[in-house]
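One protein chain omitted, others in place.
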Amino acid sequence: MSRQYLIRRLLIAIPSLLGISIVLFTVLALAPGDPFGELASNPAIPPEVAASLRAKFGLDDPVWIRYMHWLVAMVHGDWGFSFASRINVDTLILQRLPTTLIVIGAAQILAIIVALPVGVLAGTRPYSIFDQVANTLAFIGFSLPTFFTGLLLILIFSVRLDWLPMVYRADLGSTGWTWFVAEIKQSIMPVAVLGLFQGASLVRYVRSAVLDVVRLDYVTTARSKGIGERKVITRHVVRTALIPVVTLVALQMPVVFGGAIVTEQIFRVPGIGSLLISAMLSNDTPVVMAVTFVFACLVVLFNLIADILYGWLDPRIAYR
Amino acid sequence: MASAVVLLAIVLAVVLGPLVWRVPINEIDFAAQLAGPSWAHPLGTDDLGQDILARLLYGGRISIAVGLCAMLVAAVVGVLVGAIAGMSRGSVDAALMWLADLFLSLPQLPLLLLIIYLFRGALTSVFGSQGGIFVMVVAVIGGLRWMQVARLVRAQILSIREKEFIEAARALGASKVRQVVRHILPNAMGPVIVAGTIDVAAAIIAESTLSFLGLGFPPDIPTWGRVLFDAKDTLDVAPHWALFSGAAIFLTVLSINFIGDGLRDALDPRRVL
Partner (left out) sequence: MTDTLLDIRELKTWFATDDGMVRAVDGVDLKIGRGETVGVVGESGCGKTVTARSVLKLIDMPPGRFEGGQILWQGRDLLPLGAAEMDKIRAREIAIIFQEPMTSLNPVYTVGAQIAEVLREHEKLTRRQAIDRAAEMLSLVNIPNAKARVHDYPHQFSGGMRQRVMIALALSCRPKLLIADEPTTALDVTIQAQILELMQEMKERFGMAIMLITHAMGVVAETCQRVVVMYAGKVVEEAPAVALFGNPRHPYTQGLIRSIPRVDRAAEHKERLEAIQGTVPSLLNPPPGCRFAQRCRFASDVCRQAMPPLKQVGPGHFVRCVL
């Protein structure tokens, strides 16, 4: 992969980030009334904070200047003050972000571990019993909304079997090995809900990509080399089938973040998703805006990672 | 096929059900609080002793109506954008497709939540609490799902517009709009129907998610997601409450997805892409 390709992808990410920020700002600007109006009426807010916020957002300037101010503030991480938590929004989000990233990351890994072999097996044996079972399960998997799967898991593993804790606790009050075990136990369900949902659609992507690749001439060439079916599948089929899968996974990222919000809410995982919901329920506008902005940045970031992966997986792209 | 039967049964149940099952959705009966299924309440009751079957039948109407209306919004916007992009080419086309790509990479749920958070007050004052939420949920869900349809319509137009019968129509002096409406759109219908079907399922999930997070319809309108939201805190004592409402969403979405898949095979959108 060439350096130019990397730089080009980075440059392409900027307009999409700007585009998303314009959409966000438009929503904010179109919102009826003054979104910070309650600053004045809320006695809990020190008047000097309210004044500085109003000045920062320059609510009487022309639209594009307000946008510029807003963007600069957002990019600087200057996100204001949380009314509900009484700390700066950037501190609050930085506290919560790692949890979200860990849950999403673990779920992605789980999804890949489950979906890749299943999808490949199903794709190399199309219309076999295994394929049909896998396909049906995948269909059920992504038709099950995350909030329902979450409740089902709680019902089975917490209420009935009492194996796993119902909600996630940030402060476990233990150390060392017991802390680690408790941490794993309380992470199983959130990660499983998100991972299996993502895995279900991944199975179908992998399967159809494998089906497309298996028929290609170079797979026959690989078979004629006498390297064994296993190597033919792993080196030649899976390796190329991953290319379209990466794109589809990137397109799925916004859905994954949506799932993360729901999952965090169900299991009370203290990430930015549950922060968003609680901020909305308590009318904490700066937090709402900042979290939405962070989610937008994460989507762009993951798209960028997918682009780079794509260029690394497909040598034809990097040279174009 | 089985999925079509299931879906038909669900739709008939929510349309006709409330006419047959005449238990009111908000009859509070503390004597029958959180009761399991019985003859009086086939699906049990909730924490206020309200009949769950009646609530689900009523809520299903709203959930399915939201799904259908949001799909229509998405389809109309998508066809318009796709048709304009496909017919105009050049910079307009590029700009619209860039917009579609941008919308595809928006974090949908956070944005959905944000819009509802910011606009809820204004809309409820115009349309009333029930109507306001309905209009907003439909508009926002539909407004965030038009991209797929737009791409399909545009691809179809690009592939068909050079074909002979369009040349012929152009030679006969048919206007651009007329070409699109009379000749191109009917050809693009197959893939659009498939995308639309899947959009219905996605919109139902989106609405349920909003209600489940407590940010969708108010408690007196028992959409499926809202019922599930209310039920989640009593999982240990009244699991039937959550199970029945969740199952309603799941079965509907599953059968719609299966139908979409069947339609995809039958209509084969590959010939377009």
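Some points to look at:
A and B label the chains in the order they appear, each numbered from 1.
The rule is short, and it goes like this: a residue touches a chain if its C-beta (ideal position, glycine included) is under 8 Å from a C-beta of that chain, and two chains touch if they have at least 3 such contacts.
Only a predicted model underlies this, so the values are computations on that prediction, with no experimental measurement involved.
Displayed chains that the missing chain touches over the full complex: A (touch as defined at the top).
Residue A:Tyr218 is the one among A:Phe130, A:Trp163 or A:Tyr218 that touches the chain missing from this view. In the full complex, chain A touches the hidden chain at residues 216-218, 220-229, 231, 235-236, 239-240, 243, 313-316, 319.
The rule is simple: only the chains that are shown with their structure count from here on.
Chain A contributes residues 16, 19-20, 23-24, 27-28, 31-33, 35, 139-140, 142-148, 151-152, 154-155, 159, 251, 253-255, 257-258, 261-262, 265-266, 276-277, 280-281, 288-289, 291-292, 295-296, 298-300, 303 to its touches with chain B in the complex. Listing the residues of chain B that touch chain A in their complex gives 98, 101-102, 104-111, 113-115, 117-119, 121-122, 201, 205, 208-209, 212-215, 225, 228, 231-232, 235-236, 239, 242-243, 246, 249-250, 253-254, 257-258, 261.
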